[in-house]
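Below: one structure, written as structure tokens.
Here the complex is missing a single protein chain, while all its other protein chains stay put.
What follows is chain A.
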Amino acid sequence: MSNRLTGNEAVAYAMKQVNPDVMGAFPITPSTEIPEYFASYVANGEVNTEYVTVESEHSSMSVCLAAQAAGARSVCATSSCGLALMYELLYVAASCRLPVTLACVNRALSGPININNDHSDSMGARDTGWIQIYAENNQEAYDNFLMAMPIGETPSVRLPVMTCMDGFITSHAVENIDLLETDVVRKFIGEYNPENYLLKKENPLAVGPYDVSPYYMEHKVQEAEAMKAAKARILEVAAEFANISGRRYGLFEEYRMEDAQLALVLIGSSAGTAKAAVDKLREDGIKAGLVKIRVFRPFPGEELALALANTRAVAVMDKSEGFSANGGPLFAETRSALYDLKERPYLIDIVYGLGGRDIKVEDFEKVFGRLADIAVTGETGPVYTHMGQRSKEEIA
């Protein structure tokens, strides 16, 4: 069934089809509409979810992880400062191995205050132990949310999943979208049946105990192994999802990469614009391509290295500033992944689109122009630059 929905509506609709047991609800721009739409489903009796309105995001995530520990399937939505306020509980959810599902609608983090899109919120949470899956458009936002639970709830994984989409660009723009039938969705996600949970009266359970130093590291190793195991499970679920939807997903999407010599690596909605630039350059015989990272945690390092192995020059496009003074977070991951290649492409990092700064096809063409120069001269020039800001100097 086809419909015209915003990204937020699509995710709320996915939640309705899932009919979770509990939702911890607190509004924050631009994800506000998700709990708002969902409240109407609850009020109209379309779902039988326990909808818990709370006083902060710290509490909404607390509700979710407590419910999940009790044996319930819980969902949540947030953005920006809301995600930052959940920070402590993000670790608790992951380390207590509670597969909560969170729709993160990416928005810049303060300051100065800004409500528009970039990835600084979810990138700030990248090391909390949550699986992170990013969407390019409304369809992917819907699809990713449906795939989250079968991934996170797998016993070998048992990790919370954050499905991310770009605030306003994806969350508020209306697109045609293919929706699955609800019974198909229900069958796909299945029942949530954890082996142990707090409300199972025949097994007393202590969750989140004090973990002294002789045990803490062992539990972190378990968590790290679960994150590694998640990679195979993500692909398995994607294959199952292809069977019911006809839409195929990998850890990342390769666009015209077969013989690409110049490539971009990026995340999210900018991929659509970048694909237009790639198409334009291909018409001129320039071997351009792009890799759109879909799964950022676990990071598909080996796979990405293979995908980029035959390129000459690559620009990693970071939609968040990591303040490492050494490039953005996606650049750090990508450069690290490529280190083991015998012959590596030249690599540059371009931080762009902060706080909703627009990026156009021409901007991507400029980046490819820079890559073309690097491929010829072998000189990368400044490795880590910003793009789109007003400046007295011209770099790219």
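One rule holds in what follows: contacts are C-beta pairs under 8 Å (C-beta built on N, C-alpha and C of every residue); 3 or more make two chains touch, one makes a residue touch a chain; residues count from 1.
The criterion applied here is as follows: contacts and distances are computed from a predicted model.
Q: Unshown chain, UniProt name, "Oligopeptide transport system substrate-binding protein", "Quinol oxidase subunit 1", "Pyruvate synthase subunit PorD" or "Succinate dehydrogenase subunit C"?
A: When "Oligopeptide transport system substrate-binding protein", "Quinol oxidase subunit 1", "Pyruvate synthase subunit PorD" or "Succinate dehydrogenase subunit C" are compared with UniProt, the left-out chain turns out to be "Pyruvate synthase subunit PorD".
Q: Pick from A:G111, A:P204 or A:G285: which residue touches the chain that isn't shown?
A: A:P204
Q: Taking the entire complex into account, which one of A:R4, A:K187, A:H219 or A:R248 touches the absent chain?
A: Spelled out, the listed residue whose C-beta touches the missing chain is A:H219.
Q: Determine which one of A:S95, A:T128 or A:T385 touches the chain that has been left out.
A: In the full complex, the listed residue that touches the missing chain is A:S95.
Q: List the residues of chain A that touch the chain left out of this view.
A: Residues 95-98, 158, 196, 203-209, 211, 214-215, 217-219, 221-222, 226 of chain A touch the chain that is not shown.
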